[in-house]
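Heads up, one of the protein chains got dropped from this complex, but the rest are sitting where they should.
For clarity, chains are labelled A, B and C in written order, and residue numbers in each chain start from 1.
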Amino acid sequence: MLPFTPKNPDFREIATATFDTQRAMRTLGISLARLEPGEVELAMPYSPDFTQQNGFVHAGIITAGLDNACGIAAFSLMPAGSDILTVEFKTNLLAPAKGERFMFRGIVIKPGRTLTVCEGRAYAVQDGVETLIATMTGTLMSLPRRERVE
Amino acid sequence: MLPFTPKNPDFREIATATFDTQRAMRTLGISLARLEPGEVELAMPYSPDFTQQNGFVHAGIITAGLDNACGIAAFSLMPAGSDILTVEFKTNLLAPAKGERFMFRGIVIKPGRTLTVCEGRAYAVQDGVETLIATMTGTLMSLPRRERVE
Amino acid sequence: MLPFTPKNPDFREIATATFDTQRAMRTLGISLARLEPGEVELAMPYSPDFTQQNGFVHAGIITAGLDNACGIAAFSLMPAGSDILTVEFKTNLLAPAKGERFMFRGIVIKPGRTLTVCEGRAYAVQDGVETLIATMTGTLMSLPRRERVE
Partner (left out) sequence: MLPFTPKNPDFREIATATFDTQRAMRTLGISLARLEPGEVELAMPYSPDFTQQNGFVHAGIITAGLDNACGIAAFSLMPAGSDILTVEFKTNLLAPAKGERFMFRGIVIKPGRTLTVCEGRAYAVQDGVETLIATMTGTLMSLPRRERVE
């Protein structure tokens, strides 16, 4: 479906600012690696702080990265003054989250005035080799911006 | 479907030990509040470290709690010597993750030799009032235990 | 979350009429067995016409029943003049769809102005015994009614 034409000419600045406001992303060490209209890539180094019982990164953490990649991808196509909300997502875990770092790619499959559907892919990177470890399909909702809760 | 008869008489000790081995749970401040055969409750205090752009807890973090509640519930019914793997899950976000603390309840809907299906509910607690904020349906897989990756 | 107060006093008549307009339901032999605000039960006899390779009812047909139970449950709480659309659903198949007849129960988990989240359960009935064979979580959307396509 790509490429998309963004409705908000300042989408890059706004989407980056929204990403930066998420303390969860900072805590998890997730950064914005690439941002195009309807397409996002996030990066996360391995950290033992977020592992499950076998030493792999926890599925919930992988999901946090995927959800954010999808959310920012959807958000990049929304008009100015929008806030974004995740309605639902589904994750399939395909391989252990084992690697030096992780990439989360989100793309818009179907943009909409109210609902946007995205797909995400998570990759583990080890010695330069990428392995697909998880997929997401998610539904995001656009709504008028609200103020941050203090 | 409850109550279930556990196949492993030491299920409580083993499930608790597995939970405790997950560094992600410690980092997120999630603790095991209740454990019965096929039924688990986890608790998490609010922390600004895991918030999204509106100051609510990030959907991925809520999903980490739900996934773990489902995983430990499924694990509690597995025979001795099992390891557990999440195959997939689906989360619906129903209300903002806004509260003093959060509860994650997981129950087994259908136990199986290979696959177990669970349902999870996440609640925000504020001033003693619980609000349902998210649901999960997840598939967990039993497999022979492997050694921890160092 | 039940019981719910319907916004449309004629919900029963409107929901029944909408159900009856669905030719797919007639073709599949699915009928409306019970309708309360936010809660629906549908019934379907076994038919060899809708079986898969092992003689069980096809997962897509079971999903059609579940989706409709969820949709009518959501619709029963919507204001007059609404049309309803399925946004997404997720089905877990728990046991073979093998029986004399099948029941599909849908309940509203979270009603909303735009989006309503429902859960469905499908049961096979054989010799008076009900077996849970599938679950659904689905998101339904309310939108202004449109005219039927001829």
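Here is the rule we go by: a contact is a pair of C-beta atoms (placed from the backbone, for glycine too) under 8 Å apart; a residue touches a chain by one contact, two chains touch by 3 or more.
Please read these numbers as outputs of a predicted model, since none were measured by experiment.
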| item | value |
| --- | --- |
| Touch with the omitted chain, as defined above, among B:Q53, B:N68 or B:T139 | B:T139 |
| Identified contact with the non-displayed chain, of C:T18, C:S76 or C:S142 | C:T18 |
| Chain not shown, touching residues in chain B | 87-88, 90, 114-115, 117, 139, 141 |
| Missing-partner contacts on chain A, residue numbers | 1, 90, 92, 94-95, 109-110, 117, 119, 132, 135, 137, 139 |
| Missing-partner contacts on chain C, residue numbers | 18, 21-25, 27, 48-61, 63-68, 83, 85-93, 98, 146, 148-150 |
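In this text, only the chains that are shown with their structure count from here on.
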| item | value |
| --- | --- |
| Chain C against chain B, contact positions shared by both copies (same if over half, else different) | same |
| Separation of mean Cα positions, chain C and chain A [Å, integer] | 32 |
| Inter-chain centre distance, chain A versus chain B - centres from mean C-alpha coordinates, in Å | 22 |
| Whole-Å gap between the CA centroids of chain B and chain C | 29 |
| Chain A, residues touching no fewer than two other chains | 87-88, 90 |
